[in-house]
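A single protein chain has been removed from this complex, and every other one stays in its place.
Chain nomenclature is as follows: A, B and C, assigned in order of appearance, with residue numbering initiated at 1 for each chain independently.
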Amino acid sequence: MAISKLVSGVKEACKGVEDGMTLMLGGFGLCGIPENCIEELVRLGVKDVTCISNNAGVDNFGLGRLLQGHQIRKMISSYVGENDEFERQMLSGELEVDLIPQGSLAERCRAGGAGIPAFYTPAGFGTEVAEGKEVREFDGKPHILESALTSEFAFVKAWRGDEAGNLVYKATARNFNPMMAMAGKITIAEVEELVPLGTIDPNEIHTPGIFVQRIFQGDSYEKRIEQRTVRPHKN
Amino acid sequence: MAISKLVSGVKEACKGVEDGMTLMLGGFGLCGIPENCIEELVRLGVKDVTCISNNAGVDNFGLGRLLQGHQIRKMISSYVGENDEFERQMLSGELEVDLIPQGSLAERCRAGGAGIPAFYTPAGFGTEVAEGKEVREFDGKPHILESALTSEFAFVKAWRGDEAGNLVYKATARNFNPMMAMAGKITIAEVEELVPLGTIDPNEIHTPGIFVQRIFQGDSYEKRIEQRTVRPHKN
Amino acid sequence: MLDKNGIATRIAQEVEDGQYVNLGIGIPTLVANHIPEGLNVEFQSENGILGMGPFPFEGSEDADLINAGKQTITALPGAVYFDSATSFAMIRGRHVQLTVLGAMEVSETGDIANWKIPGKMVKGMGGAMDLVASADNIVVAMMHTNRAGESKLLPQCSLPLTGVACVKRVVTNLAVLDIKDGAFHLVERAPGVSVEDIRAATAGELIVPDSVPEMQL
Partner (left out) sequence: MLDKNGIATRIAQEVEDGQYVNLGIGIPTLVANHIPEGLNVEFQSENGILGMGPFPFEGSEDADLINAGKQTITALPGAVYFDSATSFAMIRGRHVQLTVLGAMEVSETGDIANWKIPGKMVKGMGGAMDLVASADNIVVAMMHTNRAGESKLLPQCSLPLTGVACVKRVVTNLAVLDIKDGAFHLVERAPGVSVEDIRAATAGELIVPDSVPEMQL
């Protein structure tokens, strides 16, 4: 009875992505990013895309791969500090950048997926972020009106998934993935492990399959660590 | 290191609830309602309270118990159709009733917990619900502005919980409980089973303990079924 | 003329492969029993389940597993539970593609009234206002006339509205009708029901094409 979202692999999953489209990509830093789809977008060579993603990867991994090929026209992000090529393209004017507060970014994606066209938040009042936006006081405190974000495609990465599109994320690799899954007109989920239908306890699913249009198991995951910090073993 | 929310039982949990307060109560019909706390509110005899709850229980169970004692001054609900005493009190004017769309109720509680003072929704446009509310078009479609709901106390019921206040709900007993947990200034969680800290996989927690101020294991749960529907066994 | 199960059978034909469907209380609930074999459809119940299955076998009822009508149900493989905010995110965000619900009145402009009779019956709108304000595809399942024999398909609703200009199609015991351009357009007749029967039972403007096929059930 379940509606199957299973596709054969990354190539079938990314069918229909075209130049100039708006794409959402889950992940925080390099944690929980859709590695296989990003590589396929590099291979496809789509140009002039707008990417909505909390970060922009590093120079040679994550969204940095798309920046290298000058495939991105505009980034909508909250923090882009780990990427020299990004900074170069932005300061030179090649790359359009819309920086927005992280909480507003998350909530705007959720709103887009939830049919809430706009909401008020205190974040950014009195800053550049508020420019051109409606300000209204609630309970004596000024708030700004933020609008929903949606995208033609959303790329998310989960730990486990089933053919119904149900997803479970691992630890902090969850981050923006659930909201972006909601906000994509076509949401493509790549998973580390595809499990048989009925394997995942329906109580423990993070993203219900209704939000996912295509799912596949990624061929391989590098899962690069950006800041490896450790403490010494006690001897 | 975890901050303990554990209290000795329902009496300690309900300390501070006073006449005239606004209370949120989780549950859908009789499913997932805070049975032990409701009985304690009956015992305490608090009066003139405003109850925010999707439903109003049945005549002799759930919130119907508070209605019997005329303890409720106002109900904020989406559906109250299973309760004769409710209808009698409402039609006679004893009970003030604010009926709001179920999705708006859920989202208004979430907004209250999430620091979003107001949001736009299409639900209720052109109906009584929209009276006195701002209307604005987004994408050519009219929406109404709905405000956040919060409460002095929120009572939620979970399946499992730990002393940090982390909660896991079972099946459709989840319903309004997570959003009300977020929206209560003091949130009281009663659980069927209190488990040791670290027992619940941090990936599988529905309500993070930060939203819960007091937790206890309920003495007993009747878990009454409102509409027992079955199919015959194949012989 | 159809009975309630007949209406449900006809509405089941509206359901397409791959759709997520929300069924309201009453006749709409029966639609689930008439979905053709092999059609992949998932039922959402707004209290927090997707992948709703049939009623449980006697003795396996679970008080924690109910539908929006508070009936005990089961979950199919691939089902998922979620909270009410997420449930209405699915509905408001148009992820649920088809909504079937009952009505007391429907107007020729697609307004619907189904939640309140002032001074008499005040049960509340539940999720209906969110559902009708959101879904692209809203089908009303109801009897063509009320118990007093009065038409429920009206020029204007007399009862408090649930939603404005939202109903696309109405399936009754007498007919299938589309709503567009401010009128009811007769699409199909129920078996044994004449166009004149339908005209007599419809108070709103009724557009009748040259030929009106009988429903194939």
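Throughout what follows, contacts are C-beta pairs under 8 Å (C-beta built on N, C-alpha and C of every residue); 3 or more make two chains touch, one makes a residue touch a chain.
Note that this is a predicted model, so its numbers are computed, not measured.
Counting contacts over the entire complex, the absent chain touches A, B. Considering the whole complex, the residue from A:150, A:177 or A:203 that touches the absent chain is A:177.
The missing chain lies against chain B, touching residues 1-4, 110, 112-116, 162-164, 166, 182, 197-198, 202-203, 205, 208-211.
For chain A, the residues touching the absent chain in the complete assembly are 28-32, 54, 77-82, 87, 90-91, 97, 99-107, 109-110, 121-129, 159, 169-179, 206, 223-233.
Quick note on the criterion: only the chains that are shown with their structure count from here on.
Relative to the C-alpha centre of chain C, the farthest chain centre belongs to A. Here the chain at the heart of the structure, going by C-alpha means, is B. When the C-beta contacts at B-C and at A-C are tallied, the pair with the greater total is B-C.
Here the spacing of chain A and chain B, counted between their Cα centres, is 32 Å.
Chain B and chain C have Cα centroids lying 28 Å from one another.
Our note on geometry: chain A versus chain C, Cα centroid distance of 36 Å, whole angstroms.
Residue positions 49, 75, 81-82, 85, 88, 91-92, 134 of chain C each touch two or more of the other chains. Contact of a single residue of chain B with at least two other chains is seen at positions 107, 121-122, 169-171.
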